[in-house]
Each structure stands twice: as structure tokens, then as C-alpha cells.
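Omission of a single protein chain aside, the complex is shown with its protein chains in their original locations.
Naming follows writing order (A and B), and every chain is counted from residue 1.
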Amino acid sequence: MSYQLSPHKNTNVRVSLPAVCFVWQIAMIVLFGVFIRYDEESDAHWVVYKKDHNVTDIENDFYFRYPSFQDVHVMIFVGFGFLMTFLKRYSFGGVGFNFLIAAFGLQWALLMQGWFHSLDHTTGKIYIGVESLINADFCCAGSLIAYGALLGKVSPVQLMVVTLFGVTLFAVEEYIILDLLHCRDAGGSMVIHAFGGYYGLAISWVLYRPNLNQSKRLNGSVYHSDMFAMIGTLFLWMFWPSFNSAITDHGDGQHRAAINTYIALASSVLTTVAISSMSQKGGKLDMVHIQNATLAGGVAMGTAAEFMITPYGSLIVGFCCGIISTFGYLFITPFLEKYLKLQDTCGVHNLHAVPGMLGGFIGAIVAAAADESVYSKEGLINVFDFEGDFANRSPGTQGGFQAAGTCVSIAFGLVGGAIVGFILKFPIWGDPADDNCFDDEVYWEVPEDEETIPPVLEYNNHMIHKHQEM
Amino acid sequence: MSYQLSPHKNTNVRVSLPAVCFVWQIAMIVLFGVFIRYDEESDAHWVVYKKDHNVTDIENDFYFRYPSFQDVHVMIFVGFGFLMTFLKRYSFGGVGFNFLIAAFGLQWALLMQGWFHSLDHTTGKIYIGVESLINADFCCAGSLIAYGALLGKVSPVQLMVVTLFGVTLFAVEEYIILDLLHCRDAGGSMVIHAFGGYYGLAISWVLYRPNLNQSKRLNGSVYHSDMFAMIGTLFLWMFWPSFNSAITDHGDGQHRAAINTYIALASSVLTTVAISSMSQKGGKLDMVHIQNATLAGGVAMGTAAEFMITPYGSLIVGFCCGIISTFGYLFITPFLEKYLKLQDTCGVHNLHAVPGMLGGFIGAIVAAAADESVYSKEGLINVFDFEGDFANRSPGTQGGFQAAGTCVSIAFGLVGGAIVGFILKFPIWGDPADDNCFDDEVYWEVPEDEETIPPVLEYNNHMIHKHQEM
Partner (left out) sequence: MSYQLSPHKNTNVRVSLPAVCFVWQIAMIVLFGVFIRYDEESDAHWVVYKKDHNVTDIENDFYFRYPSFQDVHVMIFVGFGFLMTFLKRYSFGGVGFNFLIAAFGLQWALLMQGWFHSLDHTTGKIYIGVESLINADFCCAGSLIAYGALLGKVSPVQLMVVTLFGVTLFAVEEYIILDLLHCRDAGGSMVIHAFGGYYGLAISWVLYRPNLNQSKRLNGSVYHSDMFAMIGTLFLWMFWPSFNSAITDHGDGQHRAAINTYIALASSVLTTVAISSMSQKGGKLDMVHIQNATLAGGVAMGTAAEFMITPYGSLIVGFCCGIISTFGYLFITPFLEKYLKLQDTCGVHNLHAVPGMLGGFIGAIVAAAADESVYSKEGLINVFDFEGDFANRSPGTQGGFQAAGTCVSIAFGLVGGAIVGFILKFPIWGDPADDNCFDDEVYWEVPEDEETIPPVLEYNNHMIHKHQEM
């Protein structure tokens, strides 16, 4: 069965997709060869380093961060990947293109983040360790969030472009926010979620398809695709404490970030269920809400999780964000589509953009309210890294910079996304026609439908019996 | 499609479910505000504490327990959640309500367990760290097990009630067993599995539905729902060593508990397969057995895993419990339903109640048999915590108390479950009618069936071709 619904759109990527993959992968090899080296904790010289610095193996950063890294890795590939399988006939594209762009994005992120954050100016090399891997995964998350807004409406080649620019923009805004403004954003409410969300929304706004309802029949879930999406939801939900604590300070920083996130997420679940039930006839729950809004507490704790926000503060954040996010799915997404010409397949506006922005401002408030009676003098210095050039910064000032950082991330998302959107409008990228969206048939060899098994079976049985009779 | 099969039952939870979620979540916020604080390892004062106590970051309990915590977390949400998706049309309810009640239960558990186990009487506060999170997850497990017996027959509001009381009862029986009787039960054969199993069975017995066979058409699996359930089974099976070792002593305690559980579970798989194959015509295996009885070895090792039960002892436990659990699914569940009026959807009797009870008694025997030649003098004190008031307790006495603890957990489950069952009989909870059980349509917006895609597709193609012809 091969049908090309819309003759005026060429979705053949047989040249462009392999070309992009090969060219970019070869570029990665060359650039890695020039720039990337093992850091002192992953180099064979560690045995010497240990002696010189009087440390033991267990103090290798690997043992502080590797379990969190693996949880983050699961979130990126299974969490984001399966969350995007909810469409009835775009599950291959959801999980498969997520896989492709994350695998490319993390390589490019190692380079971009290395150049901006850890380039050794004496040797001209980037030295990587487990924390670099976590940051690379985080950097991909920005582009994967953007993919959520575009799901089903773009070609894999376009997604590679989204990721190339997304990772680049991410590294720049992250450098401005974390290094120049000296913000804290361990779980990335600002740099990951607000940026990624608005980046995707801006692209989607530029790529508005007035006739998308021609694909309406496929823009929805079926029973089993909703179950696959729940795999993504749950792995994101469960491992979010690791996400927000993966690169925080050793000791209390990681410990506290995990606890705060755990608590906030639990609270989001209850308010999501409450609003979802209130909004439907008979109090029935909507899977879209359960799959997404339950995660809003984790997004909104991305900045404040490492601070002394207190356990009940975390509960309040989760409480509010579960409500806001569910309201977003109920009212704002339809509003955006109808009045702002903004088609947001996964509702990243409600799960990432708004909770990420809120998370940035929550972080600003909690930072501004910090004082020595709660943190201790050393604790305050430690948590906010008030050292070196920033030794005299006060918590209040820090709060202001945190708020400014949030605005920077949104601006980068919106402006960067608009530019990338216009690039993607060139008619060379193989994107699907309006009546051909949300359909794996366009970019995947899709196996025959399951419904055809029983007749074939009967046919075979029939032929066998005939054969035996002969 | 909206059909209300049984007009005499009102399953509308549009008021009650949001009300319960909001009221309880707000109560949590207030109580957390009054009681819950970070412990010294997750507080920003850690930087001071480290210096005062001459410890380093890696000795923060976070690094001893966080990987196990995340494994336990996966078991609670994906393990239990997906194990309960096996019904053909109750997968949303299986994984979704599991999500809801665990997210509520863990908050309530932090409070209840805090009051009973770690309330600081000088400050009136509960100080939480990663071990508190593990214990909170464990505490939820009791109520999730109970949900297994009730699956498909209760409303989400009823489940919230089951969890409220379940967590409360859990905290009390745990206090009696672990603190007053000074039992050891790191993996919770007694306090989690025996209690949770009998709690669920008692509730289900009170809520007996004589006409449940009106929903018979939905009380079974389909091919793909069995596959989803295998996700739950495998994550439970793989991470059970983490479950039983998550809160045991640092060092040999965690190490040994993981090894023993790993070995016992492997053994359960082979005997489950053997009995399942023997019981069916042609030696065919039954997915119900593979999904459940393979886990019995983990349940039964919940108490003894941290003891010196020896590797072959662990194999024997797994061997026997695989057999007993599979026999339970074959003979005891039908017997209970027919003669004791006890409807146990997931067969928690065979997977949790009986193996948990056996695990309690196995622990008692292994404890009673402990001696210094095997444990060393310090080892014996260390493993059984023979210190303070219990410094003179002998292993034999300990064994007696372990057995008594098992009885306490069963009594709490049965009596508590009976009382909660009667509470749930009030006609205000929105539970489904007998002909409406095991059906997601009652509490969920269920997407249209997949089978309708191809005709729609053809229809669209047809219309497009027509359009092109015009």
C-alpha cells in the first residue's frame, strides 16, 4: 500500500536525510578529534592523580553522578521518546526521531558546551567527564521539548536542523545565564524548559498550517498508544528527582534537590487529577492531563530544587503547577490554536514553557529570600556559589539576576525559534503535506496492519488442510 | 459513545474526586509546613556538619541509598502500575489510579512514619532524608497491594480512602513490629506484603459482589495488555534486590540482601514455569503465572534477605514460593472466590499475602538459628541490632518476636481491612455497578477504538481522489 496523498509536497528524504547524517557525523568526528579529551578523572593518568591529590577511587566524580546520569539518560530517550508515542499512527516517529535527534544533539552539545564552559585555553582542548555527559543530555532536552510542539508536522531533516540550532542557542543562552549572570539553574527551569518550550512554540508559530485539520483523523490517540505514552510519563516522573539533582553540589545539594522534586511531583499528581476530573462530564479523567500535567511540578522545581525552598514550599509549587498546567491543556492550547495560529501537538506550552518560566521566577524569589539563619554563612556561599567575582553579591541581587536569566531564556527561545522557523519554511526539507501529518507512513516502512492476521491464518489453515487432503 | 449500563449506581465522581484531592493535598501542605524539615544531610548546614563530624560528601547517606531508592521508585510506579494493566479494558485505571494513590500515599506516609519513627521531641519536627523517601514508597506499597485485590471494582475516591487508612494502619503496625517488638523486616515481608495482602483481601471480602460475572467479558487480558503487564513484572523482578536492600545496614547488609534476593527470584522463575506447564493441556504456559508467581521469591525474602540465610537457603525459599504461588493461582483463588466469597482480581493472596506471611516465618526461623560462629559476635549485634534495651536478647528470642510480628501484621491487615471495607460500603463513593466493572469507560475518557482507523483512512483517500478529479 503506497499512497501519496498530496502530489505538491515531496516527502522523499532519501538523499537529504542520509546526507545530513553523514556530513554532520563526519564533522563531529573531526571536531572531536581536534577538541575533545578525557578529563583527569576518566584518563589513565588517574592512578597518578590519585596519589598526587591524596584521593581514593570512590571520590571520583563518576560515583557521585553516574546513577543520576543514567536516570537522566532514561528520561531523554525513553521518557521524552515514549511520551511522544501517544498519537495513534505516529509512534514510530515519536520515539524514533526523538532517538535520532538526541543522539546527534548530545555530540554537538559536548562540543558547544565545551567551547563555552570548559575549554582549556592553554591546551585548546575540552576535557570531558560524567558531568559533561549529563550536561549534553540536558542540552538535547531543549530540542526534544521543541520537537514536542512540532510532532507529526515536520520531516526528520527539519528536526536535525532544529537540533543543530537548538543546541547552539542553548549553549549560548546557558553561557549568558549561568556564567555571565551567575544564575543557579541546576534542573534547568530556565535554560532547558522555558527556552525549549518557547523555542518550539516560535518554530511552530512560523510553520503554522491553516489546513492541518485535513489530518485530524490521525491527531489523537488510541487505547494502546496512550499506554505507551504512560511509559514515558512515568519514567519522566520517577526520575525527575535525578534530573534536578544530577549536577547540583555534592552532598546536601544533590540530596535536597532530589527530596524537593520528589515532593513537588507528588503534589502535582493530585491537583492534575482534581482539575481533570472537574472539567469533564461525569468526572472522567483525561489521559492527556495525566500524561503531562503531572510532570509540571518537576519542571517548575528545576531552579529552586537545590535551594532551601522547604518541603511544604515544594508541595505548594507542585500544587499550583498541576492546576496551571491542566488548565493550559483545557483552555490555553485551544485558544492558542484558534486565535494565535499556534499548533502545539504535545502542549509543550503547558508542560514546559509556562512551568519553566514560573520555575525561573520561583527560583528568583527563593534566592532573594535566602538568609544566613536558614542556610548558615558557609551554606549560603556554597549553595549560591558567592565566590570569586561574586563574593559580595547579596541574595536579593541574586534573585534579580535569576529573574533576568529567566527573561533571557525566553527571549532566546522566541527569537531563535522564529529564525529557525523561517529557515524551515524553505521548500527543500521534505516536510509532509497538511493532509499527511501525524502519519508514520510518510517516513517509515510501516508493517501491515494487525487486523489482517486472522484471515491469513485461516487461509493458511485452509491451504494446509487442502494439501493434506490431496 | 456513552452508556450507563446500570442506572441505579451513580459513578459520577466529578465533585467527590476533586474534593478529596484538594482537601487532602491542602492538608498535606499545612501539615508539612508544621512538621517536615530537611535532615542534617540534606540541609544547607551540611557544609558545617561535615567539618564538625569530620566526614566527606561521599559519606552522605544519599550516596549509599539513592540508586536503591530510584529502583524502588520504579517498582512502585512502573512495577506495580504496569503489573495491573493486564486487563483488556482497565489499563488506564490500572496504571493511572496506581499513580494517583501512590502520589498521595507517599506524602501521608512521610508524615505518619515521621510521627511514629523520627519525630524529634525537642523541636517537634520530622527530619527527612533519602531513607524517609524509601520508607514512604514502601508504605505506599501496602495500599497498592490492596488495590490489586480491588482492581476494577472500586472508584478512585474509594482508593483514596483505602490509601488514607492503609498508610495509617501501616505506620502503626510498623511501629509495633519494628520498634516495640524490635523485629527486623528490611524488605517488608511482614509489614508490607503480609499486611498489604490481607488488608486488600479483607476489603474485597466485605465488598463481595455476587453478580460480578456480569462483567466477565472484561475480566481477562488480551495479547497486548499481557505484554504491558510484563513490563511491570520485569521491573519488579529486576529491582527486587534493591527493594530488599534499600534500607538495610550500610556495607554487608545491603550487599547480602541484594545477593539473596537475586538468587531467590531466579529460583522462583523455574518452579513457576514448571508448575504452570504441568497444569495446562499440552504443557502450555499461562501468562498469569509468569507475571506474578515469578515474584514470590522476592516477597518471601523480604525479612530474611539481610540475614545469613546462605545462597542455597535463598534458592530453596524461591523454589518453594514459586510452587506455592503458582498453586495459589491455579487452585486457591478459584476456591476463595467460590467458597469464601472473596474476589481477588490480581491474586494478591498468592503473590503477597501468603508469600509475605511465609517470609515472616522464614525470617523468624533464620533469626532463631543465628549464631556467632556464622555472624561473628559483632556481626550478630550489627545485623539484629542487639543494642540498647535489646542488648541481651538472644537469637532464639528474636525469632519468637519475628514470628509474633508476622501475626501482628496479618491481624492489622484483616481487622483494618474489614473496617475500611465497611466504610467503603456507604453508597456515596461512586463505585461501579456489577455489570460495569473492569471498564475504563466509567472513570476515563477513552479514545475511539483503533479498528476504526482504516475505514476513515480509506474514506479520506477516497475524498481526496474525488477532490483531485474535480
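Worth pointing out:
Here is the rule we use: contacts are C-beta pairs under 8 Å (C-beta built on N, C-alpha and C of every residue); 3 or more make two chains touch, one makes a residue touch a chain.
If you're wondering where the values come from, they're calculated on a predicted model, not measured in any experiment.
Among B:F80, B:Y127, B:F319 or B:Y443, the one in contact with the hidden chain is B:F319.
Summary of contacts with the chain left out: across A:M28, A:L119 or A:V374, the touching residue is A:M28.
Taking the complete complex into account, B:F239 is the one of B:Y127, B:Y147, B:F239 or B:Y443 that touches the chain left out.
Although one chain is not drawn, its touching partners on subunit A can still be listed: residues 11-18, 21-22, 24-26, 28-30, 32-33, 36-38, 41-48, 50, 56-58, 60-63, 66-67, 70, 73-74, 77-78, 81-82, 85, 89, 91-92, 95-96, 99-100, 103-104, 106-107, 128-130, 133, 156, 224, 228, 231, 430, 442-451, 453-454, 456-457, 460-461, 464.
One chain of the complex is left out; on subunit B, the residues touching it are 3, 5, 58-59, 63-64, 67-68, 71, 88-89, 217, 220-224, 226-227, 230-231, 234-235, 237-239, 241-242, 250-252, 254-256, 258-259, 262-263, 265-267, 269-271, 273-275, 277-278, 280-287, 290, 294, 308, 310-312, 315-316, 319, 374-376, 378-380, 382-383, 435, 449, 451.
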